[in-house]
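Other chains of the complex are left out, but the ones given are in their true place.
Just so it is clear, A and B label the chains in written order, and each chain counts residues from 1 on its own.
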Amino acid sequence: MSTLLRQQIFDALDALVLIDPHTHIDPHHPAGQTLTDILGYHYYTELIHSAGVSRKDVEAPGLGPKERFGRLVEGLGPLENTIQYSWLIELAQSLFDFKDDRITPANWEPLYDEAARRMAAPDWPQEVLRRSKIEALFLTNDFDDPLTGFDTKTYIPCLRTDDLVFNLHKPEVRARLERASKVPLTDSSIVDSIGRLFEHFTQNGGRACAISLPPHFTPRRLFLDNIPSIRKSMREVLGSNLNEMAAEDRDNVSQFVFWTLAEYCQEFRIPFDLMIGVNRGVYEGGVHQGRDLYDSRVSLIQYKELFNSFPRVTFPISVLASATNQELTSYAWIFPNVVTNGHWWYSNTPTFIEHDLSARLEAVPSTKQIGYYSDMYKLEFALPKFAMYKRLLAKVLAERFVIDRGWSEERAVELGRQVLRGNVERVFYAG
Amino acid sequence: MSTLLRQQIFDALDALVLIDPHTHIDPHHPAGQTLTDILGYHYYTELIHSAGVSRKDVEAPGLGPKERFGRLVEGLGPLENTIQYSWLIELAQSLFDFKDDRITPANWEPLYDEAARRMAAPDWPQEVLRRSKIEALFLTNDFDDPLTGFDTKTYIPCLRTDDLVFNLHKPEVRARLERASKVPLTDSSIVDSIGRLFEHFTQNGGRACAISLPPHFTPRRLFLDNIPSIRKSMREVLGSNLNEMAAEDRDNVSQFVFWTLAEYCQEFRIPFDLMIGVNRGVYEGGVHQGRDLYDSRVSLIQYKELFNSFPRVTFPISVLASATNQELTSYAWIFPNVVTNGHWWYSNTPTFIEHDLSARLEAVPSTKQIGYYSDMYKLEFALPKFAMYKRLLAKVLAERFVIDRGWSEERAVELGRQVLRGNVERVFYAG
């Protein structure tokens, strides 16, 4: 009974057209050109490397895409158990009519060629979106992105701010900020400079500000004009050509810029997506984008002052570790401005999704849960990633609501709809 | 098969008459007078507020109970998915013959009126207890509660000590202690003063001492007479009319009083309930009782010295975060004086109960697990809260014992009985 029920709920959910609230899509090249753009995704390259292929062979800088694909396929065997591999197969089957359930040195080439043929069609991105039932998606834009040359109704700008908060000590970042804001950067002008970015983004369809944060980060309120030491830190950092300034100065500037971003989110009435818990560059010898890990000893109590200070800013929050999910659930249960957001990265696998999702669905108001985002770099991934999530959502709704709590199937589907689609509109399209 | 099996085990467990080992019942007004006493429970008001209703509208100080109920119902929609909402519906259906599965602006009024009618019956509290199959329950008494005017066999006193440990710097708390102990409070008399409270409670049927503790609290042994700094702290704190004494002095006094409580629990042979992990007042703008959250980075290693120092005191322990449940399970597996106690607050939802309960049932001696307490403020909540727990207990027994381990249904039910009822007697009625 449970299996059939799950299938029926899945089918109902799978009929929805969705908005994907967080991706890394390049709107100028949204889809892959070949399957190498797919298999080159760090979720594969890092696993292939982890399973024993050298970084040099994984990244194969001198090879053409087809040769590189063949090389990568040789390293795929040990990944066949992973959920990431299942995305690849579902993608190949759904978008390119692949008939097998494994990609091997013996069968990859026809798949590769067929995919290249379809991907070359001028309307391929639209075709992928249509088949994936995605009508719009959020980008991850550099703060100095001109936001021109694409349809911002479909590809929705999102101001990504990691560089502003953590990298202003780098001259090239400051130079980019000066060019983007058209204001010389000083400790007096920096607030205005950042304000110009918010103007630019919101005038061009931007609907969110976003940042990823390390586990130790604890936002605190600082007052630029009242605290001479902040001004001093700002001058140190903004005037520097070196990376070797005092850690305290860098931290003061990070804190000040972060708080300023929250103030602008309030002023411009856009949500501030916080992605909490990543340590960058932990594995120094890793492949591109395959070096980041985390310390799961993080608590949302670190955000107490922030949540209290900005009651009118909505904070859609992603946590990297499932161990933090109960806190997220509880904070969203209590704080009106805290919203649960998707299943991020190392928690984006079925066991953690199922556990974390179950906890949220039974204790957070239904209007405050953004079910899922794909985090994808290429459009082709929306279909298998959302399919995984929808299967898990159907499983939880079937087992924990229909069977355990006696809900009707219709009511369960209704909750699924709200989490999948309704809340994305509610949170990001309310302003 | 599993569904039927679960039902049968549930039915057997549901036939038991229970003792509820932790509540916040006021024995002079144990049941609600109207449904507003039910919907005014912080589990609802905080969720309604979190879902977007302003605190002013939630608390509606000027309104009569019926008008306030109607107002609150308007905010219930986003809560329909929550387990807390399911308690409300089950309560309404079981106690007031409510026929729908949602309470809405369209149907609340007849329910409200019918409930008010029944609740007005003079024997309503006894009726609720009878229908809920609860024969006795533990209270949460202020240390200066006179403990008069109620049947202490049914409403069992429990000495709650948060104020003694954390608030002796407040003149009003010291004044209450002087009145209750009938001893002027000094650094020399404080141990005796506290002893008087234990005498008073145990002479009036008290069966436990209890406290809730913040995550950072780490009990340590202090010797009043040998450590002049403790005496000095005591004088500072006991002589103060201000809240601004040194943190170190306050901490010394908290430590000393806490250790003294444990010594009295040993002397008077009563268990010391520890509820570990809450941060008070995290959300400053929250509704009444809806401001507390936590930092899940807590460890029972902080209690090493306490557990070792009091081998004859039983410590029934509740942890706020499911992340701490494995430690609780392991510490109860090793320490004879550590007992697992219920599923507290933010862990009192099905996903966490199921996971935490499963872990305990398979690794902690069956005699050392107190299954559940309601934590209720009004008697009406015992029925749906215990029903939730019994369903989960039946599920775990069916799936993990009968199916996975080949147990007979009878043996599974027997384990459920011990956890639900037997151990409450064993732990609290042994003295």
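Keep this in mind: a residue touches a chain if its C-beta (ideal position, glycine included) is under 8 Å from a C-beta of that chain, and two chains touch if they have at least 3 such contacts.
Note that this is a predicted model, so its numbers are computed, not measured.
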One sequence, 2 chains in place: how many copies belong to the entire complex?
3
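To be clear about the criterion, only the chains that are shown with their structure count from here on.
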Length of the line joining the C-alpha centres of chain A and chain B, rounded to whole Å:
39
Would you mind writing out the residues of chain B in touch with chain A in their complex?
3, 46-47, 49-52, 78-84, 86, 279, 282-286, 290-291, 293-297, 321-323, 346-347, 349-352, 355, 391, 395
Seen from chain A, its contact residues with chain B in the complex are 1, 297, 299-301, 304, 307-308, 311, 323-324, 326-327, 329-336, 355, 358-359, 361-368, 400-401, 403-405, 415
